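Dumping the structure here so I can ask a few things about it.
A protein chain is absent from this complex, but the other protein chains hold their places.
Chains here go by letter, A and B, matching the order in which they are written, and residues are numbered from 1 within each.
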Amino acid sequence: MGHIQLNNICKSFGSTEVLKNIDLEIQDGEFLILIGPSGCGKSTLMNLIAGLEDITSGEIVIGGSDVSDKSPKDRDIAMVFQSYALYPTMNVARNISFGLEMRKVPKAKREKIVDEVAELLQISHLLDRKPGQLSGGQRQRVAMGRALARSPKAFLFDEPLSNLDAKLRVEMRTEIKKLHQRLGTTIVYVTHDQVEAMTLADRIAVLKEGVIQQLGTPYEIYNDPVNHFVADFMGSPGMNFIECVVFNDKLIIESGSKNYQLAVPCAKAVTDSGLDTVLLGIRPEMLTDPKPHDNSAFVQEVCFDVEVVEPMGADTVAIGKWNDNEVQVRLSPESGEVAGKGFTLQVDTSKAIIFDPRTGQRIH
Amino acid sequence: MNLKMLTGISLGRVAIYLILIVFALLYLAPLYVMLTTSLKDIEEIRSGNLLALPNDPSFYAWGKAWSSACTGSECNGLAPFFWNSMKIVIPAVLISTIVGAFNGYVLAKWKFKGSELLFGALLFGCFIPFQVILLPMAILLAKLGLANTVSGLVLVHVIFGVAFTTLFFRNYYIGIPTELVSAAKLDGAGFLNIFRHVILPLSTPIIVVTIIWQFTQIWNDFLFGVVYSGPGTQPITVALNNLVNTSVGGKEYNVDMAAAIIAALPTLFVYVVAGKYFVRGLTAGAVKG
Partner (left out) sequence: MLNLLEKHLPKIVMAPTTVAMIVCMYGFILWTGVLSFTKSRMMPQWDFAGFEQYVRLFDNPRWHVALDNLFIFLFLFIAISLVLGLLLAIFLDQRIRAEGAIRTIYLYPMAISFIVTGTAWKWILNPGLGIEKLVRDMGFVDFEFRWLVESDMAIYTIVIAAVWQSSGFVMAMFLAGLRGVDDNITKAAKIDGASAIRLYWHIILPIMRPVFFSAIVILTHIAIKSFDLVQALTGGGPGYSSDLPANFMYTFAFNRAQMGLGAASAMVMLFGVLAVLIPYLYSELRERNT
């Protein structure tokens, strides 16, 4: 039903190639998120799925039928736009039912659907108002209501929360997740906010310059990135990247004016690669105050010169240097208060990821 | 103690107001002269001067200008030509506005390969001196059997008005977010339905501006009128010019002035009532695509 298949999709605007050989299979009922930096092609991909733009080559199959040549109205999908795109001269009720009106659904049935949808989204009291009289959050709900009313095979969300303030964004995020659990319809969702991606997605597709870098669950993307770009993109504060010299099967770091050798899980792969220098990727939450652990093979303490602290409330981010690369670590607020030169830092490399510094590819 | 301390108004501001008012009077002066002259009798005109108020205002000149003044070989006043202009202007304004609206809609929201080039070529047409098309257009009208007819003039005004009306609508529709059109497409609306339900309800301001602009341009036109009309089908501008240049007997300046005001009344009326939109139309035309 809501199964979407993208086969070898290419899209060019004139001579500029925006999407290159995209192959993507979205399961029925899946919540798939497309994420990437500006210009990576995620919104273009959405527009292709919706039929708002023509595919240069490749095919799109929705619910088993090839829709590559079909106009948007024949694809049975609904879209929620970043700017909501509500019809300014129509009231909320008509905005929601317009799609049904165009499909010649009888009036009585239209009204019934509008009432149901409005109740689901708690906007029943707004049905007579025009979009200009609504707040941002209310408009967002009406936009969703318009999409829901059509009971389509899939929903497309194009950065629907970007125009909301932070608190409202968190509220609506939860609402969208609940909606998905309740309706079970396929959702393809575009965002540049990686927190949204991590919390909402069943799977995430990370795009860069028109190519899918990695497709996987939030856990996979976060813990098993395939390259430097994906590792760098997800996580806040982001992963640390340090250039290290390889010695036997260990990595050398210089921290707090002392040298240390770090053991890493993929040590064999490192030696097999024959590289003299590699890029060490290690997340800030793996660099902490000394605390109990059971990972003695990959945990050690090093000396660390803290230069700047950034208290965040629940913990404090401290910044210093390894091998002259900037490194961010996560300390408890108490340690953060007193951290300075010569701080004792616990380093856990059990989840460290090693990259080839020339290609950015992960070394397994 | 300077002026500012005494009255709270500086000398500079007094000067500014003074200059503005003087110019206002200068701009109004011709209208004043036209009005007063039209109400005087010939003797008074010859013995008095431009600024003098009429001693014994009479509407003789107005009556004559409307129904019995000579405009060449006929002496029926401006009335028949007033209606000619109406018969020309109303269809021409309606058709050029409707066509311009659809054109603007296509160029703004349904761009296709070559549509920008098309728009540029059309825009260029707003700037050509009409002298370069006068002769061939005359021949075309003759071939179509429309020479010297009201319909012929309507056709000419529509063809050359569409360039402007398209410009107005296209620039306006570009300001409507394209996502509205995308949303409507997904909702299942096609080309015409999107126009009817989404675009048209938002178009009132530009429709008003376009109609006022077109009405003014076409009513005030002289060039097309004098080239493409014949006896009996001339618009009021041509008739006015003939009236003023026909001096059977002595020159009747009061009749001339009354006739001029009659010719100017419709557009002046529109300006007074809807001037705000007229100004918007002027500057919209000035801002190029």
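To be clear about the criterion, a residue touches a chain if its C-beta (ideal position, glycine included) is under 8 Å from a C-beta of that chain, and two chains touch if they have at least 3 such contacts.
Only a predicted model underlies this, so the values are computations on that prediction, with no experimental measurement involved.
Engineer: In the full complex, which of B:86, B:200 or B:223 touches the chain missing from this view?
Structural biologist: The one listed residue touching the chain not shown is B:223.
Engineer: With the full complex in mind, choose from B:94, B:159 or B:174 the residue touching the hidden chain.
Structural biologist: For the chain that is not drawn, the touching residue is B:159.
Engineer: Would you indicate which residue among B:71, B:103 or B:210 is in contact with the undisplayed chain?
Structural biologist: B:103
Engineer: Kindly note down the residues of chain B that lie in touch with the hidden chain.
Structural biologist: Touching the missing chain: residues 13, 16-17, 19-21, 23-24, 26-28, 30-31, 33-34, 37, 45-46, 49-51, 99, 102-103, 105-107, 110, 112, 115, 118, 121-122, 124-125, 127-137, 139-140, 159-160, 162-163, 166, 190-192, 216, 219-223, 226-227, 237, 240-241, 244-245, 253, 256-257, 259-261, 263-264, 267-268, 270-272, 275, 278-279, 282-283, 286-288.
Convention: only the chains that are shown with their structure count from here on.
Engineer: With centres defined as the mean C-alpha position, give me the chain A-chain B separation in Å.
Structural biologist: Distance between chain centres: 58 Å.
Engineer: Per the contact definition, I'd like the list of chain A residues that touch chain B in the complex.
Structural biologist: Chain A reaches chain B through residues 50-52, 71-73, 77-79, 81-83, 85-90, 98-99, 102-103, 146, 150.
Engineer: Where on chain B does chain A make contact in their complex?
Structural biologist: Checking each residue of chain B against chain A gives 177, 179-180, 182-190, 193, 197-198, 201-202.
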